[in-house]
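Only one protein chain is missing; all other protein chains are in place.
Letters A, B and C mark the chains in the order given here, with residues in each chain numbered from 1 onward.
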Amino acid sequence: MLRFECDYTEGCIPEILEAIARENHTQLQGYSEDTLTERARAKVRALCGREDVAVHFLVGGTQANTTVIAAALRPHQGVIAAAQGHIACHETGAIEASGHKVIALPSATGRLNAAQIDALCRDHWADATHEHQTQPAMVYLSHPAENGTLYTLEELRQIRAVCDRWNLKLFLDGARLGYGLAAPGNDITVPDLAALTDVFYIGATKVGGLFGEAVVIVDPTLAVDFRYHIKQRGGMLAKGWLLGLQFDVLLENDRYMTISRRAVALALRIKEAFQAKGIAFWCDSVTNQQFPILSNEALKKFDKKYVYSPTAKIDDDHTAVRFCTSWATTEAQVDELVADIDRIL
Amino acid sequence: MLRFECDYTEGCIPEILEAIARENHTQLQGYSEDTLTERARAKVRALCGREDVAVHFLVGGTQANTTVIAAALRPHQGVIAAAQGHIACHETGAIEASGHKVIALPSATGRLNAAQIDALCRDHWADATHEHQTQPAMVYLSHPAENGTLYTLEELRQIRAVCDRWNLKLFLDGARLGYGLAAPGNDITVPDLAALTDVFYIGATKVGGLFGEAVVIVDPTLAVDFRYHIKQRGGMLAKGWLLGLQFDVLLENDRYMTISRRAVALALRIKEAFQAKGIAFWCDSVTNQQFPILSNEALKKFDKKYVYSPTAKIDDDHTAVRFCTSWATTEAQVDELVADIDRIL
Amino acid sequence: MLRFECDYTEGCIPEILEAIARENHTQLQGYSEDTLTERARAKVRALCGREDVAVHFLVGGTQANTTVIAAALRPHQGVIAAAQGHIACHETGAIEASGHKVIALPSATGRLNAAQIDALCRDHWADATHEHQTQPAMVYLSHPAENGTLYTLEELRQIRAVCDRWNLKLFLDGARLGYGLAAPGNDITVPDLAALTDVFYIGATKVGGLFGEAVVIVDPTLAVDFRYHIKQRGGMLAKGWLLGLQFDVLLENDRYMTISRRAVALALRIKEAFQAKGIAFWCDSVTNQQFPILSNEALKKFDKKYVYSPTAKIDDDHTAVRFCTSWATTEAQVDELVADIDRIL
Partner (left out) sequence: MLRFECDYTEGCIPEILEAIARENHTQLQGYSEDTLTERARAKVRALCGREDVAVHFLVGGTQANTTVIAAALRPHQGVIAAAQGHIACHETGAIEASGHKVIALPSATGRLNAAQIDALCRDHWADATHEHQTQPAMVYLSHPAENGTLYTLEELRQIRAVCDRWNLKLFLDGARLGYGLAAPGNDITVPDLAALTDVFYIGATKVGGLFGEAVVIVDPTLAVDFRYHIKQRGGMLAKGWLLGLQFDVLLENDRYMTISRRAVALALRIKEAFQAKGIAFWCDSVTNQQFPILSNEALKKFDKKYVYSPTAKIDDDHTAVRFCTSWATTEAQVDELVADIDRIL
């Protein structure tokens, strides 16, 4: 079987394994206080174009989301997210388990927009009994969004303006950030994120690493005592250097962007193959995830050779499914898939 | 000003104050372990028509909801509610603060229906990665619903059947239960609730008492250790007999239903007065809360003499507002309001 | 049976019941936003000798403790208490249920002292891996302490100085504050508390009211959004005026202190009666709770007529027990107990 169901079916880029092997016998201080991690932090800061951000490396996305949100909010506060946002529907209520409501807003695009956040906050504060409701205090975005679509820089600036108006912290989940940055049409840069958000992260689990997310804390009040929160949420790795090392390697020689660009290019080849057969898409993704809408009959044929992810039932005869590429996807695999798309459809 | 904005602007029926005065110097055991409370428990059990339910008295609705739900769920489980349900939007995230997601379902009627609960559960369990989502484990209903409308017995039976199918506990919030039971067309009885739900409560705060909700636990597994939960959530009143006493008085001589019927009748007079002037309603309430949709111009006139609750903006010129009656509403007050409705509109 | 086991066996001072009856039909705004409550707030501020404190009325002690502590702490922070402190051992883990560790310090006196708080903080911050431990961020005291003993003003000042040194908030539980203020030898005043603590409360549940604690928030950062916390923790009473009214009555004509002084005087008569028979005490309480150490044989005789609280097993033959007085205790009851002490022992 050829697996295209997600971007984490394989391990990591070989350079990371080589670096681990090279450092395996080095004695390093525990809990991310080692020199290797410090070097990785410097690289993240350089990427952000500013020295005054705090950088912490965590193992995974749910852990990063929970730790950041729980550290940022007081008990009566909630976080605004799109209904399709990862924290709203795919983390087993981790945010609620830390005591906070995810204020889920419906979204046709899978992304939030400034106007709806503004309206929610206006309604909240206009209500004479607003203390009977969860107070909105943070906005959670994913870039790219869970459906592979992008925010524009202008949209992000508008959301920032709304956050400033209503005293909301802005948090951007970058679990697949590389694929967003590498997508055609993307006009957001890492320095933009470091300028416009209060906290964001650069994902490696799905972008070339074994695991790991680099959390960049821009807001200095949120940075206070952050290591306590990491430890409390179970995210303080004894051999924390494993995280730093991965980012040290990924951010060297433009590797993070190189593999992202390559995976996006391969995904767009798959997209074009479906388009050439007149297939419609669940959403217009320009990143490494593609969501063609296929007939159940076609899917049966793909099932013989391919693994993909069912994403949404469209009607009794059609399902939107996900095909992903990653650093590990080969040209040959995509050639084969493209040929089969042509043959089957 | 005449206040119709809610059903808790006054104290309680005089018989309760008389009973408190009578017992004020009696030495009673603390923490609801007194004889008075035991007598009230017996009356609640009699009302339920069964002896095998546990009965606990709590001070208010948010406290009752949080205590029951937190006691019933494991950490990964959530409670299904209508988006307009009290726990979903008017309790400052109290359920989330106890660690649980409120799984809010959209509802045009303000009530849940069996089919949508069934669909949610089917989707959850059909998803191969359901452990990445909050597990639905309880259904929360309000009867009457927050908008004053009613479930039918048949609807309740269907919801119970869905709960049995998917192993969900059924919890019914009866903060205004009396007004529901007393409403024209209601076909649900307290014994029905004791037969069909796992836990429900009979509200007094809004139905004749100073404060207090009688929680009836039908499911024996939920009853285990419930007093620990009450204490932990801050609901264990030192002078717990104050709660028992109120129910002892309210459930004597059919008082609870008598005052409920009277308040509903007064509310229906208000409803008719609005209807006579061709006023539309936000929803078709048959209970003590009425939600006429009034023009802003008309509201300005009412504002000179009446307090009501703005409930929903309908358009730039119209707002749905709430007028409530209670045990304390007098005929004279309603006469005056009815006359003013006729005059103003 | 004559009940001396606690200070909440009866209702409240008659003036409170009279005031409730008087206001019972007044239409008042809900949720403690009424004029009666505002008047009570003003009286509390006057008692504190400062206008810049926030005042909120809550139903009970566990609720007050949980709401204050959860509002004050970030997730990684804990509250220091004596091992005998109410939050450490008699609230079913309510503080932990809100996510925070109670850092319990052993205490021979039942009270904390500045030196042990200082040592704990010094150790915490000196530890290179302090982020692996709960961060101490608040100190919880009870005055009088749970065993009826008192802090001195000098001790309180020293604790304040330690709090300033280590950036700890100081919270004082005054569930029985009246009995402390009225005790012989007490040198702390309410204005002292308003000057030295960040937040404290004046208890009425055990001092003449039906229920209620007046929380005084001195630290303005803690006061922000406090009503959200009250609502979230289930403490927002629909008929909040019931709380305000009780303090309005208790703080009128020095009633709160008058009943406290009287109860303490009665308790000291009981103390002297035991002392006259050479009975030792579990601790040297000067307040309304007295803890004589009695032989099991003597207790059997008291059991025929009196209810008291077993407090601590001293040895196989002796138990420390609690006798309490309150606003409701009569001279005749104490006369009878004193005579029986003389007769039995």
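Heads up, the rule we're going with is that a residue touches a chain if its C-beta (ideal position, glycine included) is under 8 Å from a C-beta of that chain, and two chains touch if they have at least 3 such contacts.
Bear in mind the structure is a predicted one, so any value in this text is a computation, not a measurement.
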Full-complex touch with the removed chain, picking from A:Ile279, A:Leu299, A:Ile314 or A:Ala328, is A:Ala328
Missing-chain contact among B:Thr9, B:Thr37 or B:Ser98 belongs to B:Ser98
Touching the hidden chain, out of B:His143, B:His229, B:Lys271 or B:Arg322, is B:His229
Across the whole complex, the chain not displayed is touched by chain C residues 75-76, 78, 89-93, 96-102, 104, 129, 131-135
On chain B, the omitted chain is touched by residues 31, 70-71, 74-76, 98-99, 129, 131-132, 135, 225, 227-232, 236
Missing-chain contacts on chain A, rising order, are 1-3, 6, 8-12, 14, 17, 20-21, 23-30, 59-60, 62-63, 66-67, 91-94, 97-98, 205-206, 210-211, 228, 231-239, 242, 328
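The rule is simple: only the chains that are shown with their structure count from here on.
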Taking each chain's centre as the mean of its CA atoms, chain B sits from chain C at a distance in Å of 33
Separation of the C-alpha centres, chain A versus chain C, in whole Å, is 50
Between chain A and chain B, the Cα-mean centres are separated in Å by 42
Flagged in chain A as touching 2+ other chains are 75-76, 98-99, 129, 131-132, 135
